[in-house]
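Left out: one protein chain. Kept in place: all the others.
Presenting chain A:
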């Protein structure tokens, strides 16, 4: 029997993550990949695509609607079950941990689908890591900005050098067992409340 290429449907409201998954699938040799960001009219799309595997992000609030459609709708020819083999607990846990879920049409063999799920899991994890690093970088930048403002306030109001202002912030943070950025934020807030409006 000739193996036809699997049709894979990726449903993800996050366009960047969907693009990363799609790229991974194409690199792995899957040519029939469709990405949907918006579930409006999805029953018709599924009827057109006739997917063998559907990959969905777990944050999608439409999962209940989609599951119901897979189970009942005439749009899907063969019943679709979640994951390949329920006994593969480790890969199910890895998927849920990563925030992704996969549905496959009945009768597909595990070895054909597992690489797709594994790839989706690793790409979801990579995306989360990236998003986390981006968030940390953003927070870092924000903290640095607020520390600079706090230093400015201390330099102006107490006639300190930049270095002395920073040392004072750091000492205060250590004494109070708080982050420098928290102390700086408090100072900026207090200065805004007490002093003449900075922006005027």
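FYI, a contact is a pair of C-beta atoms (placed from the backbone, for glycine too) under 8 Å apart; a residue touches a chain by one contact, two chains touch by 3 or more; residues count from 1.
Just so it is clear, contacts and distances are computed from a predicted model.
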Protein name as given in UniProt for the chain not displayed, "NitT/TauT family transport system ATP-binding protein", "Amino acid ABC transporter permease", "ATPase AAA" or "2-oxoglutarate ferredoxin oxidoreductase subunit alpha": "NitT/TauT family transport system ATP-binding protein"
Touching the absent chain when the full complex is considered, from A:65, A:134, A:174 or A:190: A:65
Sole residue of A:31, A:48 or A:93 that reaches the chain not shown, by the stated touch rule: A:93
Where the missing chain touches chain A, by residue: 40, 58-65, 67-69, 71-72, 81-83, 86, 89, 92-93, 96, 101, 103
